[in-house]
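A single protein chain has been removed from this complex, and every other one stays in its place.
Labels for the chains are A and B, by order of writing; each one numbers its residues from 1.
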Amino acid sequence: MSPDPLAALEALLFASPEPLPRERLAALLPELSPEGLAAALEELRARYASPQSGLMLDEVAGGFRLATRPEVAEVVVRLAIVRPSRLSRPALETLAIIAYRQPITKAEVEAVRGVNIDGVLKTLGERGLIRILGRKRDPGRPMLYGTSAGFLEYFGFRDLSDLPTLAEIEALVASPHPRRTVEYDPVEEPGAGEAARGPGARPAASGPAPLPSAGPPEAGG
Amino acid sequence: MSPDPLAALEALLFASPEPLPRERLAALLPELSPEGLAAALEELRARYASPQSGLMLDEVAGGFRLATRPEVAEVVVRLAIVRPSRLSRPALETLAIIAYRQPITKAEVEAVRGVNIDGVLKTLGERGLIRILGRKRDPGRPMLYGTSAGFLEYFGFRDLSDLPTLAEIEALVASPHPRRTVEYDPVEEPGAGEAARGPGARPAASGPAPLPSAGPPEAGG
Partner (left out) sequence: MAYQVKLEQFEGPLDLLLHLIRVHEIEITDIPIATITEEYFRVLTAMQELDLEVAGEFLVMAATLIYIKSKMLLPPAPGEEALAEEEDPRRPLVDMLLEYQRFKTAAGDLAGLEERRREVFGRGAAVQVPPGRGPLELSLFDLLAAFQEVLKRAEGRPDVEVTPRPFRVRERMVELLDRLAQERPLRFFALFAPDADRRTVIVTFVALLELLRQGALKVRQAAPFEEILIYPAEDA
């Protein structure tokens, strides 16, 4: 049994990403005659015309769509207050660089991202995710940034060693490029003598950043 | 004059990009008492329950939202909305193990499935169905996985207690795997995790729903 035309019409208007012109609606609902479609649109409009309805049939340039009624606008704007906010892509990337490269200066982050990050740094600071760790004894004595206690708390990390390692990131986030075999000192192998390598032994100072390949598969059962 | 509460509620549910938990609705509609809000939700649900309605009140991932009714799906798909592809069988099996056994490590999932799950884990992570819960206090401190709010939304669960169970069979056959209490360092993902842990959800101690016990061998097909 095909669904009620009015229900079908309402669902189409609700689910469509853009307003639906009359001709498109007619094509989507071939079971309705042009007169039938016009009547259904009128009926839907009348149904929403009750004070108990929060929606209305809105006819805009491109066609028909559902929208909230002007009478409830003041309530709808309150949504912004309770809606969770998300970090923008630039903020997310900056935070990631700071988290994994701290202590780091603004200029160093900018060298990686290739853009000015003044605004983003401010946002991250206001969000309580980063903090100033000190100053670097470089010309201009730039400030060094790192993640804050709030950052650790947000993710429930006890300390920075809880951050997923590069190998773990690779295992979790699909690599955008094929894995290459590069000679590499593994990142964080608790218990192994990683410290002995130290900063001086940083691999690939000459070349692009190698990504550690995932370790051998764990016990397969 | 403030708008009709039912109209305001409907408009909020329509306008919100994510399901609105009951507490958020209460904060958005301070003029309604908790009982008033519950009554309004019921009334709205009843209003949509007509065959002439294309919408329904959808309770999912710890909140409420508007969605199209399944009865009109055949018409809505004519819009050619791109839906996410179905999950593969390996992805579903892995997800089931993570859902019922969380928090769980990759190696533990692999032990149950008998195969390596690297690729599947990436897929599930990228589709926002699983999240990192923390690290296990074991040698190597492996990461622990659990399901996300996206998981609840994808499968239409209000919370983890909605996971299907075969309680009556489980009552007869003692599970060979009593619920484990895993010592671990939790990772908070306030936004994502809220639905899973929200006030509506069951206390964390009780964990996810118990796994259905083994049925007869044929059931495995």
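Please note the rule applied: contacts are C-beta pairs under 8 Å (C-beta built on N, C-alpha and C of every residue); 3 or more make two chains touch, one makes a residue touch a chain.
From a predicted model like this one, the values you see are computed outputs, not experimental measurements.
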Touch with the omitted chain, as defined above, among A:Ala11, A:Val72 or A:Leu121: A:Ala11
Absent chain, residues of chain B that touch it: 14-17, 58, 65-70, 73, 76, 79, 81, 83, 86-87, 89-90, 92-93, 95-97, 99-100, 112-116, 125-126, 128, 131-132, 148, 154-156, 164, 176-177, 187, 189-192, 211-215, 217-221
Those residues of chain A which, in the complete complex, touch the missing chain: 11, 14-18, 65, 76-77, 79-87, 89, 92-93, 95-97, 99-103, 111-114, 127, 133-138, 141, 144, 146, 154-155, 159-161, 163-166, 169-170, 172-173, 175-177, 187-188, 193-199, 202-212, 220-221
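Basically, only the chains that are shown with their structure count from here on.
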Centroid distance [mean C-alpha coordinates] between chain B and chain A, Å: 20
Chain B-touching residues of chain A, taken from the complex the two chains share: 2-4, 6-12, 14-17, 28-29, 51-55, 66, 68-69, 71-72, 74-76, 78-79, 82-84, 86, 153-158, 162, 164, 168, 171-174, 190-191, 214, 217-221
Residues of chain B touching chain A in the complex: 2-4, 6-18, 24, 27-29, 51-55, 66, 68-69, 71-72, 74-76, 78-79, 81, 106-107, 110-116, 118, 121-123, 125-126, 132, 134-135, 139-141, 143, 185-191
